[in-house]
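Below is one structure, written out as structure tokens; comments come after it.
With one protein chain removed, the remaining protein chains of the complex are shown where they sit.
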Amino acid sequence: MQEFLQYLFSGVTNGAIYAVIALGFSTLYSATDLINFAQGEFVMLGALVLVTLWSQAHLPLWAAFPLTVLLVAAFGMVFERVAIRTVRKPSPILLVLITVGASIFLRGVAMLIWGKDAYSVPAFSKTQAIEIGGAYLLPQSLWILGIVVLLVVGLNLFYHRTLTGKAMQACAINKRAASLLGVGTQKIALLAWGLSAGLGAVAGVIIAPITMSSYDMGTMLGLKGFCAAMLGGLGNFWGAVVGGVLLGILEAMGVGYASSSLRDAIAFFLLLLILYARPTGILGKASTQRF
Amino acid sequence: MERARSVKIVGGVLLALLAVCWMLAPAAVAAETYKIGGLFSVTGPASFLGDPEKKSMEMFAEMVNAAGGINGKQLEVVIYDTEADPTKAVSFANKLIHSDKVLAIIGPSTTPATMAVIPEVEKANIPFISCAAGNKITLPVKPYVFKTAQSDIQAVATIYAYMKTQGIKKVGLLCVDDGFGQSGKEQLLEQAAAYGITVVAEESYGKTDPDMTAQLTKMRLAKPDAIVCWGTNPGPAIVARNAQQLQLNIPLYMSHGVASPKFIQLAGDACEGIMLPSGKIAVAGLLPDGQHQKPVLMDYIDRFNAKYGSGVSGFGGYAWDGMNIITQALCGTNGDKAVLRDRIENMKGLVGVSGTFNFSAVEHNGLGSDSFVMIKIQNGTWALVD
Partner (left out) sequence: MRVLANVIGYLLVGSAILAVGLWVDNYYYFQLLTFIGINTLLAVGLNMLMGYAGQISLGHAAFYGLGAYTTGILGVHLGWPPLVTLPCALLVSGLVAWLVGRPTLKLHGYYLGMGTLGVGMIVHVLFREWSSLTGGPSGLPGIPTLSLGPLEIPGGRPYMFVVWGVVLVSFAMCQRLVHSRVGRALRAIHFSEQAAAAVGVDTARAKLQVFVFAGVLAGLAGFLYAHMVTFVSPSSFGFLVSVRIVAMVVIGGMASIWGSLFGASLLTMLPEWLHVFSEYEVLVYGLILVVVMIFFPQGLTRGMLDLYERARRGKTGSGS
């Protein structure tokens, strides 16, 4: 029982990380119908910018956090303007390759700026683990979960209650129709990229105290975050949370009760399963067919 | 339409041919220097190895050239970045051999890249000194293949010998899922019985995984007397933190892969009391003054820090020793590769950064068990264990 609980906590910790990365994917997808393969690199940028602000500029964490998010969000907007809007005839293959190229580029830039070493930052609150029934949970995991839930509530309010948010959804459903109704589609795309890059940075900032930050941390996290987003239903914010936590828990249980060598296969196996059986995800509407 | 198509086809072929011609442009040949090739993973997943290796190799050549070169000839190093990709390593190895016409090759940094390069250097009869740790590199012995990195055989023997004195009978293994972890795991399993130790759990983790509590929890069920974690930064730092978080209270042993100050920095107070085998470089300052390896180590550390500021580690020492061996053997050979090989094979008692090298026809690594010492992290710094 004690072990089961510990696997659960371990899974929730990893799962919350996947969930917050999945949110970044879903945000962009809900507004632009686009998948950014460089999302993992935004996470990496978030973590490393935080490291610099905290250790070089000596900012306190509470000040470095929002500043990091703003910086990376601004970078995301610049990226949209420079590399996405300039594409004359966007098609999925083209955009996949542009974002893959961008992720390789960003990794190269990060390696030059931050070097090849890993960095660590302190947790948001005292690091003593909390004991529940013989199992231990880091306070940072609770921070991550709390922030994820706050983000989801905020995003849902934004997308369903504000005019801008509704305009974003309209853009994803039919860009041309939205434009005819007076929605500034270019501005919306810019905003969505900023939002999604900012969410990536939030992910990087809140996981930096748990894991180590280095220039190559983003790729695998990005891919697993994507698996989580697909699992829950791409574009569905609660789905991202459900998918992320489910993936994390299944991975931890897989390690605990099967073998740790198949850890990485679990995520991609689940991805295939959900793609074949229910491409709209666990929480997605069954009828949605955008492709 | 049809015409445009034809233009396209012929154009594509012409462009491809143009690219090939560009490649075939002859490389400048200069025979007034001794050329030594380097293959290091300067970027990519093993850059923590390749980067200091490249720096050390360049530093050694500068040192030799400043002192007038070898028999009046200057050393020239040609270094390519393998990115830890075996295909790239093979391609660049052949470039070094056939286009740059080097005398000898140092590197690659990783075991897979080394294994891929070996058939090529054997075919071309080029003295080759690998900087990778795997035992397969020099076992069985291949005529032209040497290596300067300590083998996992010695690292594991050092840990197990120490464990035996501590009365440890059951160990759990947690290894990273790359070549470094695999090679360590094979040795840990193979040598266990000889020291009266049983392996009760075997787990693995990914290089960039954020959390390893699940593996540690599973391992706790098997009730080992000690846990051995075999990996390179940053994974083991996360393992150390997770072990503290779970309050495991099981002694934690690490590999020589984390014997750098970076590990202490990353793991913070969680690394207190962790023990690991290390080349003497991590504890050079603590060695007694009469120790024969101390002057070599201090010299290397001072030079590295003077040139690059910080980041000195045992890894750079592999390439430093390789250069040392080659240049010592090169004196008076007039650049004959077969003679160079023979002289390396017969080299005895060369004191290097990684240990004392004694090569022979059956031993192409040349390091004895004294190349490692057990060290412990105490009050945030290294301490010798005796």
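Each chain gets a letter, A and B, in the order it is written, and its residues are counted from 1.
Rule of thumb we're sticking to: contacts are C-beta pairs under 8 Å (C-beta built on N, C-alpha and C of every residue); 3 or more make two chains touch, one makes a residue touch a chain.
Quick caveat, the model's predicted, so the values are computed rather than measured.
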| item | value |
| --- | --- |
| Residue among A:Ala31, A:Ala118, A:Met230 or A:Leu246 touching the omitted chain | A:Met230 |
| Listed residues A:Ala63, A:Val87, A:Ile132 or A:Ile173, member touching the removed chain | A:Val87 |
| Option from B:Asn94, B:Gln328 or B:Ser369 whose C-beta touches the chain left out | B:Asn94 |
| Residue of B:Gly37, B:Pro52 or B:Pro112 in touch with the missing chain, whole complex considered | B:Pro112 |
| Chain not shown, touching residues in chain A | 35, 83, 86-89, 92-94, 96-98, 100-109, 111-112, 219, 223, 226-227, 230, 261-262, 264-265, 268-269, 271-272, 275-276, 279, 291 |
| Touch list for chain B against the chain that is not drawn | 2-3, 5-17, 19-20, 22-24, 42-43, 80-81, 83-88, 90-91, 94-95, 97-99, 111-112, 115-116, 118-119, 123-124, 134, 136, 177-179, 181-183 |
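The definition used in the following text is that only the chains that are shown with their structure count from here on.
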| item | value |
| --- | --- |
| Mean-CA-position distance for chain B and chain A (Å) | 35 |
| Chain B residues touching chain A - in the complex, by the definition given at the top | 43, 45, 47-48, 51, 177, 203-206, 208-211, 213-215, 217-218, 220-221, 233-234, 237-238, 245-247, 262, 265-266, 268, 311 |
| In the complex, chain A residues that touch chain B | 3, 6-7, 9-11, 13-14, 17, 111, 116-120, 127, 129, 136, 138, 207, 210-212, 214, 216-217, 219-221, 251-252, 255-256, 260-261, 263-264 |
